[in-house]
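Note that one protein chain is taken out, while the other chains of the complex remain in position.
First chain written, first letter: the chains are A and B, and each begins at residue 1.
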Amino acid sequence: MADQQKKSPEIRKSKSFQADAIRRLKKNPMGIIGLIIIIIFIFLATFGRFITPHDPFEMNVPRHHEEPSLEYPLGTDNFGRCVLSRIIFGARISILVGLTVIFFRMLIGIPVGLVSGYYGGIVESILMRITDAVIAFPGIILALAIMAVRGQGLENVILALSVTGWTTYARLVRSEVLSLREREYVQAAKGVGFHNLKVMLRHILPNCLASIIVYSTMTIAVVIIAEASLSFLGLGAAARDATWGTQMSMERDYLRYAWWGVTFPGAAIAIVVLGFNLFGDALRDVLDPRLKD
Amino acid sequence: MITKGLALLVAIILLSPVAFMSPDEGNGELIIARGTDAPSLDPRATTAVYAIEVCEAVFNSLVYSDRDTEIVLDLAKDYEIKDDDVTYIFELREDVTFHDGEPLTAEDVVFTYETILDPAFGSPHKERVDAIETIEALDEYTVKIKIDEPHAAFMDSLDVMIVPKHAAPSDPFADVDPDVDEEIERGVFAHEPIGSGPFKVVDWSPEDQVVLERYEDYHEGPAKLERIVRRIIPEDEAQYADLMGGRIHVGFAPEQEYDALDADPDFTVIHSPTLNYFPLYMNHDYDRAPMFEDFKVRKAINKAADYDAIVEHVWETALRVHTPIVQDTWAYDPDSIRVYDHDPERARELLAEAGYPDGLEVEIIMSDSTTNVELGEMLDAYYMQAGIDLQVNTMDFGTMLDRVVEGDYEMAHVGMVGMTDPDEFMQRFESGDGAGNYSNEELDEYIREARRTVDDLERRKELYSKAQAHISENAVDVPLFNSVFTIIMDSDVVWDYHYVERWRNIDEVYWDN
Partner (left out) sequence: MHIYIGKRILQAIPVVLLVTLITFSLVHLMPGDPAVIMAGEDASRETVEMMRRAMGLDQPIHLQYWDWLSGVFTGDLGTSLRDHRSVLPTIIQRLPATIHLVIASFIVNFVIGIPIGIISSIKQNTFIDGFARIFALLGISLPNFWLGLMLMFLFSHNLQWLPASGAGTIYHLIMPAIALGTASAGLITRLTRSSMLEVVRQDYIRTARSKGLGERAVIYKHALKNAMLPVVTIFGLQIASGLGGSVIVESVFGYPGIGRLMFNRLLMRDFPMITGNLLVFAFLFILINLVTDIFYGVLDPRIRYD
């Protein structure tokens, strides 16, 4: 953040760019819808526990699988718990998993991309071959294998999804760096004798931000689906974590009998994923200069 | 370019061995669905019910216990127990042949039991037949078994299925041990077993299907069905949908569908009683689970949840029980049992008295079936009110079983299955034998004396009453339920199914239409 006050040439230029971006976002109704969905989602995740109509964990077995009603707007689950309250509660965990996983993926992927793009040569070869090797395993399978090693639980889900998806960041950042490396201001910074780390952090990384942000927005959606898939297969979060995936997994046997128990958490996933995708699309249109009219 | 590419892809699909016809539904074929596959079809190597039921169609045993827990003759045409109560003589049927045409003789019986008793073989059946001191073939069709001391329930353990000496390996690890003689066929027997039963295995693709074909020379006459396909369908929803669509003929349905299915003339719903006892184990190896050394903690656990409500909700058809001995069997004694009622406040007090004023943390492990996940959710909610923080850990059945057998757990939920005589129920509480690692001399004495009491049923009954009283008074475990096994069949299939006999009568199954 301190960097921004000093204003590197690229950042200074971006003031008009920002205004331009906001203007163009406003013109994109799909993006606005996406943003609204995300804001609602974040609001629920933050304040959810104050607004759930019922305690998401309180069981009332005699009233299990009640249809949606005024008291239980989305019905009750197999233990008579309020489906709406559980979905609201689950939002918190979904966003937590989404953000943490993205954070860890960046933490691994960005340095790998920066270093290999900046230094090139043997360092790049080694890092990129490692990246290739990790990519070679379908993400969900590697994640399942890690879950089988570590056992159920939220921390393990975060770990499994983090160590599998960082490769895209590495490749993304590397290709940005490659195109920036020879730019004048980078060469100038190097020439002035700035430390390599400084050059990377101050002059190169900020210019990768646009694609990182766009990619991350889309990826949160992918992570939420991946978490749900792991939990659905029984190798994800534990039942008491009450993620949307575990909620669906526990209610799926009652699909014909009480469709609301599995449909609404599924719909919640689809809506949030849709939200992030719509917004991510709009962001790309706005931030990616290649698609400028 | 694209259209060409697509045409090519379509061509690949069409040319590959994917047929357009739906499977043949001739009346000689029965398709049975299951969620889990057998680990092995060598009956000596496994106790998994998914394997045993198939083995029951492929093999025979000397005798077995039927649905009324009476001993029925199978390969034995007669038997005699000598006056010393430890010598058993079995006369074998002389008309039995294996699927490869070789006759089944006393040598095969001796071979089967010897390999099971060989510690190097590692058979999970070993413990059940460990009482055997010697087994020998007196002549081609006579077997003599001598046991170490009189044993009232010994006959119940002779349902081990007999494998052919000329084909079955005496070392189950022949396939992995490089030192083993090359001449023994490596590991093939467990996949392509040869038995003497009404059906022979013609194809087994693991985790997909086992195909059985009628053995025409079966000693009781050929079976009525020509073919049995046992398919593995892990997802309940898929199994149910295919059952409804007539693509499988015998399978499972979700509990909440039973009533509708009962009313549907196209389906038969069979609720078969079982002898399976499902408790919550508390580990009595106090090095692993120190809290359970204190009776107050065990009592608190027994009072912490409304187990009646849990069983009623999660296993709708099961019978709630308070003792390991199943209701309506002869040793069952409801009057000797102490029943703990749900009282979370009292549970909290008990925990405080036992030195856990701030509550107790416990882990429970169990397999990851839907019902178990539900059990975990309900236990968690109830225990929380009693000040117990329950860590529910569900896992693959095999993994869970490994941990229970190793004693590596605090609490566990797993069924006690494969028992017919009360001795087998009680054995699990004997020192050093049970998964709960319970060890108490007084209880051991009741169990052992009852085992030695060969001729006096009243005396045995009395001893088992004392044992049941001891187990419930000391809150050794948390008794939950006796399961009821429900399967759904096409109503044209005639199969007098009973869980205790499973596939033993599969040769009599036929299509009636």
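In this text, a residue touches a chain if its C-beta (ideal position, glycine included) is under 8 Å from a C-beta of that chain, and two chains touch if they have at least 3 such contacts.
Model, not experiment: these values are computed from the prediction.
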{"item": "Of A:I141, A:A188 or A:L201, the one touching the omitted chain in the full complex", "value": "A:I141"}
{"item": "Hidden partner chain, touching residue among B:L138, B:A260 or B:V405", "value": "B:V405"}
{"item": "Given B:E29, B:D85, B:D242 or B:D308, the one touching the chain that is not displayed", "value": "B:D242"}
{"item": "Touching the absent chain when the full complex is considered, from A:F57, A:F194 or A:F232", "value": "A:F232"}
{"item": "Residue numbers in chain B that touch the chain omitted from display", "value": "1-2, 6, 9-10, 12-13, 16-23, 33, 39-40, 45, 47, 119-124, 126-127, 172-173, 175-179, 187, 190-191, 205-209, 231-235, 237-242, 244-245, 247, 368, 395-396, 398-399, 401-402, 405"}
{"item": "Missing-chain contacts mapped onto chain A", "value": "30, 129-130, 132-142, 144-146, 148-149, 151, 221, 225, 228-229, 232-235, 248, 252, 255-256, 262, 266, 269-271, 273-274, 277-278, 281, 290-291"}
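By our rule, only the chains that are shown with their structure count from here on.
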{"item": "Chain A-facing residues of chain B, complex", "value": "236-237, 254, 256-257, 309, 313, 368, 370, 373-374, 376-378, 380-381, 392-395"}
{"item": "Residues of chain A that touch chain B when the two form their complex", "value": "57-59, 61, 64, 78-79, 151-152, 234, 238-240, 249-250, 252-257"}
